[in-house]
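What you see is the complex with one protein chain gone and the rest in place.
Chain nomenclature is as follows: A, B and C, assigned in order of appearance, with residue numbering initiated at 1 for each chain independently.
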Amino acid sequence: MAKGKILVVGGGIAGLTAAEKLARAGVAVALAEKSPYLGGRVARLHRYYPRMCPPRCGLEVLIKSLSRFSHAEIHLITEVTGVQRSIPGLYTVTLQKKSTDLNQQAEELVIDAQGIIIAAGADLYNASLIKEYGYGRLPGVITSMEMESLFRPEGPTGGLPVHPVTGGPLRRVAFIQCVGSRNKNHLPYCSGYCCTVTLKQVQYLHQSLKDIRTWIFYQDIRTPGSKEEYYRHVREEYRPVFIRGLPSSVEFKADSNELLLKSEDTLSKKRVTGSFDLVVLATGMVPPALTHFYGIEKDTFGFFSGHTPCEPSELRRSGIWAAGCSQSPMDAGDSVKSALAAVTQCLVKLQQQPSVYPEINTKKCDRCGRCVKECAYGACIMGSDGYPAVDPGDCRSCGICQGGCPLLCINLPGYGGKKIEEIVDRALSESSPGPSILLFLCGNDTYPAWIKLVTQVNGRGLEGIIPCSVPCIGAVNAAWINEALISGLDGVMLAGCHPDQCHHAVGTSLAATRLENLKETLSRMRLEPERVCLTGITIDESAKLLEEIEKFRTLLEKLGPNPFK
Amino acid sequence: MPPKVDQQKCDGCKGEKEALCEAICPGDLMYLKEDSLKADCRSPRDCWDCMSCVKACPQGAIETRLPYQLGYYPAKLIPLLGSKRVSWTCIGQDEKVERFSYKNRND
Amino acid sequence: MVQVINITDSKELRVLDPVTLNTAAICEQCGKCGAACPALIKQPNPTALIRLIQLGSVTETLHSPLLWTCIGCEQCTAACPQKLDVAHIVRLLRRLSAGEKDVCFPGIMVDFLLA
Partner (left out) sequence: MGKIVPVLPQDVEEVFLETDLLIIGAGNAGCYAAIEAKRQKPDIKVTLMEKAHIDRSGCLAGGMDAINTYIRKGETVENLVRWSRAQAGGLLREDLTITMAEELNKAIEDWEEWGLPVKKDDSGEYIARGRWDIAILGSEMKVILAEKVREYGCEVINRVVATNFLMDGNRVVGAMGFHLREGRFYVIKAKATIVATGGAGGIYKPYTNDGNDCHHQIWYSPFNVGSGYAMGIRAGAEMTTFEMRWCAVRTKDFNGPIDTISVGYNAAMINARGEKILAERYAHLGGDAAPRYIRANAPMEEWLAGRGPCYVDTTHMTPEQIKDLKTDYLNERPTFVLFLAARNQDISKNPIEIYGSDPYIVGGHTASGYWIDVKRATTVSGLFACGDVAGGTPNKFVGGCAAEGVLAARGAIDYLQCSSQNYNHDRDQLNREKARIFRPFERRLNVGEGISPWEMEERLQRLMDEYAGGVHQFYRMNRERLEYALKNIAVLKDQAKYLVAGDWHELMKCSEVIDMIDTAEVLVHHLLYREETRWPGWQNRVDFPERNDEKFNCFVNSRRNPDTGQVEMLTRPYEKIVP
């Protein structure tokens, strides 16, 4: 296998954790951080919850440990400017390292990376976009990140919890939750971390100010798991008033230097109003803008959320994993966890034992590149000889490349065309009274469901069905379906995972596209397009599988024998 | 009007290098249109009707039409290739359907 | 005219004793007490009553007919997941209410109280 480093993009808590763990495991790592310092957002916090210890402590341990290793490089003020898959198993990454000396030219570094961990963090939502809260316009409206600095010695108030503008005392503080989040005009998702942050800041205030009173304007308080205990603790200990409802306006009263909030309390269905010294906006998180990474999977919101629950760090470009807030909005504790998950996957890849992977017959291949485009993992790339090559370390043996190859020159051992031909030939030599159906079964979900079904019904009701298991329904080549149909089999059924549950992400949807194309051709051929079908079956849906088979058989009986018979 | 490309079905072979029809045509007649990256025949009159492009298209997006000077609309001839067999469906101008299916490669 | 509650006006809250105020704060507004109340005829139910306290709108609670339809069965207290003594709060409010001049007690209740 190709040799290279592991590149960690981002030097926040997730990136540092990942780099440090890998370095400790003896892996050569390079960490690239775009800012001039390490620690990211966590370094600017006052306290971590739930232990309320200063984050500096943990970060410094990590940084010290990391810099001890000679096989760990740290590049500050450095950004990724290019990522290229050069040979199977290796990325060539170009980095631009700026100099602190303004007269110096930026330096270009090229790193051969066997893997990349994206821990680039997330940005905070720009609160001024929510006009009615007056952020940036009204004195005393601040974000929760700014609230953190109010308690830090290097902050604007020198660590004193006083009004950041007037320097006056704080008596009444309002927190507004979901600033940007859960709002289709801004961020359609829950940022997840901000409820706890507000509770933590309520605690800061009450611990340091005797006469402080706090209000929280919220939609739902989301503190799952152990965080519920923290919520209860803050609620009972400091008794902030929870107003269920988000303010419709914030106004500044110059005479009293107070902020007037108007809201609805949806619990009592009453209009409420109040005057505050300080309004803290709990802003949501925005996915990082990372160009240069081609083909990696993002969720609909733009986070690198991975294939949950099975492969949470997996971005469908083998050798690239996500960690921290790039993956989804999360707090420091979850960032560390996700970094550890990425490290695990990274180590698994580095140590992976070879398994079955597709063979490419370059004598038949025309280098059309469809396999490269369709591979869900980026495991298939154009090699230096111009032909596609599969990295055994990256390949998941799903066979999607085999399914899409127009020239049938990709063969996944044990699942390739030879096997299918034998099955079709055998099926043609056996005669059964009813329609003959070739049934492709996805090995992940549908095949186990089929086995269960066979044992349950003891084969009854399954006459004329020719089962054929494939690693993924995306591994079925359209030519096999054609072969079955033009040989005279009456119908072909593809039973795979539901599209959004495909273990190889794109298998079912690719199969659906291929089938749609075939159906159109069949209808031009005056051959009923219903003779081919795709159905989604999960592992526990044996009964549904039987139902679908029966439905299909009834349909085929109605259509009559295949005219190619 | 020999090769007729279904612009919906054609996926330009996903825009990688050459499309398969473009690569295979013995007369260098197929190309990808610059704007849509869909295939088209640059000079239908120069087509020999060898149907290589129709057979090569992974999407089943190409149909061969007989030049109108030679035969009436809308007769069709559609090959469908399996792994070792080929089938042909011929639909006459009078909608009469004829089908052929046979082995085209030994193992 | 829509009634607006000023949640930061502390004058009203002062009439409530600290115990009532503090214990009412732990209410999560889950609604179980309201569902459990056999005397409930219409709004406001015990949940809503406590919400008014949380918002500091004491005056409105003292006008609430609920204070006088309560039969003292304590089902609300038994139902509360937060272990809040809802029935105790209602009793305190009744007393407070009785002490106010402009409170209009239903006849039968006045008799009962005076007895």
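As a working rule, a contact is a pair of C-beta atoms (placed from the backbone, for glycine too) under 8 Å apart; a residue touches a chain by one contact, two chains touch by 3 or more.
The model shown is predicted, which means the values in this text are computed figures rather than measured ones.
The shown chains contacted by the absent chain are A, B, with contact judged over the whole complex.
When the omitted chain is restored, the residue from B:10, B:47, B:61 or B:80 that touches it is B:47. Panel shows subunit B; residues 1, 15, 17-18, 23-28, 31-32, 34, 42, 44-52, 56, 64, 66-73, 75-77, 79, 86, 88, 90-94, 96, 98, 100, 102-107 of it touch the chain omitted from the view.
In the full complex, subunit A touches the omitted chain through residues 362-364, 366.
Keep in mind that, in the parts below, only the chains that are shown with their structure count from here on.
If you sketch which chains touch which, the chains link end to end in a single open path, with no loop closing it.
Subunit C has its Cα centroid 49 Å from the Cα centroid of subunit A.
With centres set at the average Cα position, the gap from subunit B to subunit C is 81 Å.
Touching of two or more other chains is recorded for no residue of subunit A. In subunit C, no residue touches at least two other chains. Touching subunit C in their complex are the following residues of subunit A: 172, 213, 215, 235-236, 239, 241-244, 265, 267-268, 270-276. Residues 6, 9, 13-20, 23, 56-61, 63, 76, 78, 80-87, 89, 91, 97, 99, 101 of subunit B are the ones touching subunit A in the complex. Residues 366-370, 372-374, 404, 406, 408, 417, 420-421, 477-480, 482-488, 517-518, 520-521, 524-527, 563-564 of subunit A are the ones that touch subunit B when the two sit in their complex.
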